[in-house]
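First the structure, then my questions, so here it is.
Left out: one protein chain. Kept in place: all the others.
Moving on, here comes subunit A:
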Amino acid sequence: MAKRLDIKDLNLFYGKFHAVENVSLAVPPKNVTAFIGPSGCGKSTVLRSLNRMHEVAPGARVEGKVLLDGEDIYASTVDPVEVRRTIGMVFQRPNPFPTMSIRDNVVAGLKLAGVKNKKELDEVAERSLRGANLWNEVKDRLDKPGGGLSGGQQQRLCIARAIAVQPDVLLMDEPCSALDPISTLAIEDLITELKKEYTIVIVTHNMQQAARVSDQTAFFNLLGVGQPGQLIEVDDTEKIFSNPGQKATEDYISGRFG
C-alpha cells in the first residue's frame, strides 16, 4: 500500500502527435501531488499514463519509465490490467455503473479480481463507503442504483469504488470540475483524509484547490499550439504558490497567463 511513483523521461504520443515531452518527476508515498497548467498542456495525459490508461486511446504510445516502488509498470512482462488493479483512478465526471446498485458499484473492482465471498464484499463495501464519507448517506439504500445519487455523492461513490481494492496509488483527473462548491469541499476534505493511507496524484484546473489539498505541485505548460507539453517545475506547493522558480509558473498562478 501507498507506494511511491518515479516518472523518468516520459514521452507521450497520440499517433504522430507528440503530446508530452521529457517528464521526470517523483511522487512520494502518502502525499498529494497536484498537476496544474493550462488546457492542452498534457497534465491529464501524464496522469493517464500512470495507470496505463493512456494506451487505451487508438494510436497512443508511451516512451520512458514509470516506476512503482522501483518496478517499471511499462516493463514488457507487466500486464496493464494488473497495473490498473493496483493504481486506482477517479475521473472528471462521476461514472458509476448505471445498471449496478450502490453496493455492487463499490465492490465492482473486487468482483473483477475474483472475490466472491459475500460477507467479505459487504465488509469492504461498508469500509470503502465510510472511507469516502458516504456511508451515512447511502447505508439505507445500498441496493438502489448508483445513478440515483447526486453528482457529489456519485463522485464519492467512485472514490469508494477506487479505494475498495486498496490501491497503491490513487489518481484523480479533475475530480471536482463537475461538482458544486459544497460537494467540492466534501471531496477536498476526503482527499486530505485519504492521504494518510494513499499516495494521491490529482489534476486540477483550480489553483486554490491545488494550494488547499496538495503537498507538492507540478506545473505543466506548452510553448505553443502543436508543441508538446512540458513539465516546467515541481516543488513544494507552498513554494510554488509563494515563490516559484520559473517566470512561467508565476505568470500562470498569478493569472497573467496567455
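We take it that a contact is a pair of C-beta atoms (placed from the backbone, for glycine too) under 8 Å apart; a residue touches a chain by one contact, two chains touch by 3 or more; residues count from 1.
Here is the rule we use: contacts and distances are computed from a predicted model.
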Complex minus one chain; that chain's UniProt name from "4Fe-4S ferredoxin", "Phosphate transport system permease protein", "Glutamyl-tRNA(Gln) amidotransferase subunit A" or "Response regulator transcription factor" is "Phosphate transport system permease protein"
Among listed residues A:23, A:149 or A:165, the absent chain is touched only by A:165
Out of A:93, A:127 or A:212, the sole contact with the unshown chain comes from A:93
The one of A:26, A:108 or A:142 in touch with the missing chain is A:108
Omitted-chain footprint on subunit A covers residues 51, 53, 56, 58, 81-82, 84-85, 88-89, 91, 93, 95-100, 108-109, 112-113, 145, 147, 158, 161-162, 165
